[in-house]
Structure formats: C-alpha cells, structure tokens
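Some notes on the structure that comes next.
Every protein chain except one is present and positioned as in the full complex.
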Amino acid sequence: MTVTQAVFYLMATFTVGASLLVVLARNIVHCAIALVFAFFGVAALFILLDAEFLAATQVLLYVGGITILLLFAIMLTSRISARGGKIMNEQVGISAVVALALFGLMVYANLKGFPALVPPMLAASDNTASLGRLLLTTYVLPFEVVSLLLLAAMVGAIVLARREQGKD
Amino acid sequence: MATVSSETLMEQFYNAFETWGLPLFVPQLIVMVVVATAVLIFVAVSVMFMVWWERKISAHIQVRFGPMRVGGWHGWAQSIADGIKLLIKEDIVPEGADRLVFALAPMVVFAAGFAAYVIIPFGPGLIVSDLNIGVLFYISISSLTVVGIIMAGWSSNNKYSVLGAIRSAAQAVSYEVPLVVSILGVIMTVGSLSMTRIVEAQQGVWFVIPQLLGFLIYMIAAIAECNRLPFDIPEAESELVAGFHVEYSGMRFAIFFLAEYANMFTVSAIAAALFLGGWHGPLLPGWLWFLLKTYFLIFVMMWLRWTLARLRVDQLMNLGWKVLLPLAFLNMGITGLILVLRG
Amino acid sequence: MVPLSHYLILSALLFTIGMFGALTRRNAIGVLMALELMFNAINVSFVAFSRYLPQQMLQGQIFAIFIITVAAAEAAVGLAIVLGLYRNFKTINVDEINLMKW
Partner (left out) sequence: MSPQEMEIAEDTQETMEEMYVNMGPQHPSTHGVLRLLLKLDGEVVTEVIPYIGYLHRCHEKIGENRIFTQIIPYTDRLDYLASMYNNFGYVLTVERLIGIVVPERAEYMRVILGELQRIASHLIWLGTLGLDLGNFTIFMYAFREREKILDLFESVSGQRLNYAFYRIGGMPLDFPDSFLADCKAFLEWFKPRLPEYDALMSDNIIFQKRVQGLGKLDAKTAIDYAISGPMLRASGIKWDLRRNDPYSIYDRFEFDIPVGTSGDVWDRYMVRRIEMDESVKIVEQALQGLPPGEIIGKLPKKLKPPVGDIYTRVESPRGELGFYLVSDGSEKPYRYKVRSPAFVNLSVLPVIGRGCLVADIVAILGSIDIVLGEVDR
C-alpha cells in the first residue's frame, strides 16, 4: 500500500464517519460541526485528486461560508442548549431501505461499468491556471449565468429573511 | 546560497533512508514533524515576545513602565512566567457545557492559526511549502477560526459567549470579503497565487506603492479579522465581558491567547510579503528584513489598539460593506484596467 | 494507485448517507445539511472523473465549481426560508409544517 492509498482510505473513512455523524447526531450543533469535518475530508480528497484550487475553494466556501450560515441559522432558531426530542421522522425504515437499495445499485453499476481505472500521469502544468482560463473562455457563459444566479439568490435571501417593518 | 545547500542536504537525507531500505514516506514524515516542531517553537516564542512587547508598548503609551521585575531586564521573562502560570492552573469546564465541543474549540482555532504559517515566506527558500495556491490557502484556512470561535461560544453554555460568537461570525464573514478583494490587485499584477512568486515580483518596487489603497484596506480588514481594537467587538471586554472565551481558563484559554497573537503575526507577515516586498531590502539578510517589516506592522496594530475606542456593531458592518468593499472593488477595477491598457 | 471505482463508491456512499438524512431529519436545517452532503458527494465523483479520464480536460472540476456556487446560493436561500418558517410557525420541524396555506 502506498502513501496515497493509505491517505485515501484514511480520509474516506474519516469523511464517511463525519457524514454519518451529520445525519445521526442528536444535537443539531454537533451535526454542523461534524459537517465541517466532512467538508474537510472532501477537501483532502480533492488534494489527492490534484485539484488544489477546488480544495481551497471547498474550505473557503463550505467551511467559511455555508457552515457559518448554518450555525447562524441554528442559533437563531433553536434553543441555545436544546437537547433531547426526536430527531427523525417516521420514515426512518423506508428511507433506510431506499438508501441502501440506491447504494447497492450504484455500487453494482460501478463495478460493472468502471474497471479499475488508473489515473493518467499528470502533466506538470499548473492546474489552477488552466482552470481559470477554461472558466473565462469556453465556459464564460455559464460563469456569467452562475453569477446572475448568485445575485438572484442574494436578493431572494435578503427579501425572505428581512422582517417586515411594523410587524412583529 | 542557503537554498541550494539545504536542497542537497535533503537529497542526501532521503538517499540515506533509501539505502536502508525504508519506504520514502518515512523520511518525509520525519521532515514534516521536524518542520512542524520548528514552526511551533517559532510561534510560541514569537507570541511570548509579542505579549511582552504589547504590554510594554501599552505601558509606555499610558505613561507606565509595564512589567519590570521578572527576569531582570525590563521584565523580559514576564510572558514565560504567565505561560507557566496558565499551564498549571486548574482546568475548569463550566456546568452544562458541551464537553467535547468545549475541548475541541481551542484546538480548531489554534490549528487554523498554525496552518497559515505554512505559506509565510520568511526568506528566499525559507518557506514551509510554496503552494501554488498560497494566498488562497491562507484565506480559506483563516476562515476556519470562525468555526472554532462559534464552537467555543456555543459550547460554553453562556449567553455572553454566544453573543460574542455570533458577533464574531458576522464580523469575520463581513471582513473576509474586503480582505480577499483587496489582495486581488496584487495577485492580478503578479499573475500567481504563490507567495514566493509574489515576493520575487517586488524586486524593484514594493506593491505598497501601486497598491496603496489595497494595502490600507487589507490592514483594516486584517485588524478586524484578528478581533483587535478598534474592531474587538467579539470579545468587547466592557460589553460582553470577554466574548466567546468567557468560560475558558488555564491551558485552554492560553491556547486561545496563543492563537490570537499567532493570527496577528500571520496577517502582518502576509501583509509584509504581499505589499512590503517580503524579504527584499538592502544590507541586512532577507529573513531579518521580513521579520522587521512584520513586527513593524504588528507595532502599528498595537499602537492603534491603545489609542482608539471601539466601534459599534452596526458601524463595523457599515464600514465593512459600505466603505471597504466598494473601495476594494474600485482598487481591483483600476488595477485590472491598468493591466489591460499596459497589455 | 487508488482505482477510480473506489472514489465513485465513496461518492455513492456519501450521497446515500446524505439522502437518508434529507429524508429522515425533522429539523429543517438538518435537512439542508444533508443536502450539502449530497452536493459534496457529487463533487467528489466529478473531480475524480476529471482526474482519471484521459486528456485532462478539467471539465469535471469546472462542474464542481458550478455546483459549489449553486450550493452556496441554495444554502443562503434555504436558510432564509427556514428563518421565515421559524417566524411564522415558531418551529422548524418539517413534519410539523404541514399546512399548504397560512
């Protein structure tokens, strides 16, 4: 087993464990903190896949942005020291069956469809630079569309979250 | 040149292990541990120096002497004594606290501060790892601090600490944006995110001259990121007692303290590398120049802290979003325009 | 080296964990977190494809960037909706929010 493999399996286990915690932990703040670790695990996987830029973006956006936002929402909506109470609805059984079935299906397809593909040797070129070039040439239209989407989401979020004046 | 000899040394080191029949990752691991320990020692020593220095600066600004006894000369050993005191203090976990998160929070904060040292270019070749996404790495890893702060604030089971944590999250999110945008001017001029390349590009003119606006915005946002006066709203002593770390004492508090000063060093070092020409300077060796510039910026931060009053939360937000951010965008736009016109 | 299928299986595992969470959590924010997990799972497989398939086209990474952006937008709007729900219903348990009209 090489170092890369060892790191991969380590990070994979770590990520899966953290995401299980996200789904199963009783305390919602614990879920959010576990989510941070899951995001970190995924970022580490990105580094293994030679996608440093994506890894940094992942940490910046998910850890620095989305998790903070989630924690903010948790603090605003739940009791500060809330514990106990049911966390799952009645669909646990059927959801588990569906999820397991889907997982089985995907693993089956995987084993059938993708033989043990080994990555091609990476050219020494800078991944980040070519990524940037691609984004602003071939994919410039989706890039602009996405920025529009972000703008729309920002306006929407502000309108939704703003309290109406005079009311409340 | 020091770099060349160190590289050949490393090669010999790796070869020795190969001849012993050990896999490559053993020497790699050893190198990692050694480097990490060296950085850790540097962080600890520099933080102790900074704490003592800040006390001295504040004392002299306030017509006092500050620590004068411990260690003889101007109380130089005061921080060491304080550190030992904190180490041997009782570790108190408040009742109703979430023990796991409470214990984890200082580690997260410190890890984030510590990880940023990876990309600080102390001198030519004196960098832990010259990542090709260097600046981006720093920006993303520094955002982890906020998670630690929220963890600390929430797990303490104290309303003041929750308020502090919420304030801190709002502040960090607001000031991260102008901070990043203010750096973009430099990155666009150099065309690389690598710290070494950025410093090398300042051979002639330091970026503080063409990017003065960016530098000022960066410094203001950086002070806010460090939660220091006049932006120390998350821990505002007179309002929130101590903000997110109200309930921490002893060793855990010491780690927060360490992380705070380590962060201060990081933002100053990044500013020195991005805007003040890093290790470039006449006569003195490069690493000394770098440290001098960094400590000068730290001095400016301390000076501000002991002179100014604290901003209010809404003023802080207004400053971040309505003043710094548009100015940072303006800076970026002008830089881009000049770059395009120059071809 | 790690074969591609291992990455894909990991991605599938993360995705199903996320899906299970999205289907079962009562807390609306918990549901959003599970959704973020699913986004991440998909990103893993995209980036893995982009690394493993020949020609080094980087399209996978481009896709991942767009997904991250969309996820950020989704989180912002989703949390705003959660806040709105909380203001109106004083709860964010999705199985208690069952009125079509308020």
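General observations
For clarity, chains are labelled A, B and C in written order, and residue numbers in each chain start from 1.
Here, a contact is a pair of C-beta atoms (placed from the backbone, for glycine too) under 8 Å apart; a residue touches a chain by one contact, two chains touch by 3 or more.
Keep in mind it's a predicted model, so treat the numbers as computed, not measured.
Annotation: of B:N15, B:T37, B:S129 or B:Q315, B:Q315 touches the absent chain (contact as defined above).
Among B:I61, B:L284 or B:V323, the one in contact with the hidden chain is B:I61. Screening A:S19, A:T77 or A:N127 against the full complex identifies A:T77 as the residue touching the chain left out.
Within the set B:G83, B:P230 or B:G277, the residue that contacts the chain not displayed is B:P230. Interface residues of chain B with the unshown chain, by the touch rule above, are 58, 61-64, 159-160, 162-163, 166-167, 229-230, 232-233, 236-241, 306-315.
Everything below uses one rule, namely that only the chains that are shown with their structure count from here on.
Rounded to a whole number, the gap between the C-alpha centres of chain B and chain C is 32 angstrom. A separation of 6 Å divides the Cα centre of chain A from that of chain C. Each chain gets a centre from the mean of its Cα atoms; for chain A and chain B, those two points are 27 Å apart.
For chain A, residues touching at least two other chains, in rising order: 53, 57-58, 65, 72. On the side of chain A, the complex with chain C involves touching residues 2, 4-5, 8, 12, 15-16, 19-20, 22-23, 28, 31-32, 35, 38-39, 42, 45-46, 48-51, 53-54, 57-58, 61-62, 65-66, 69-70, 72-74, 76-78, 86-92, 95-96, 98-100, 102-103, 106-107, 110-111, 114-120, 122-123, 127, 130-131, 134-135, 139, 142, 146, 149-150, 152-154, 156-161, 163, 168.
Chain B makes touch with chain A in their complex at residues 23-25, 28, 96, 98, 101, 104, 131-133, 136-137, 139-141, 143-144, 146-147, 150-151, 154, 157, 159, 162, 165-166, 169-170, 172-173, 176, 193. Residues of chain C touching chain A in their complex: 1-10, 12-21, 23-27, 29-30, 32-34, 36-37, 40, 43-44, 47-48, 50-54, 56, 58, 61-62, 64-66, 68-77, 79-84, 86-87, 92, 94-95.
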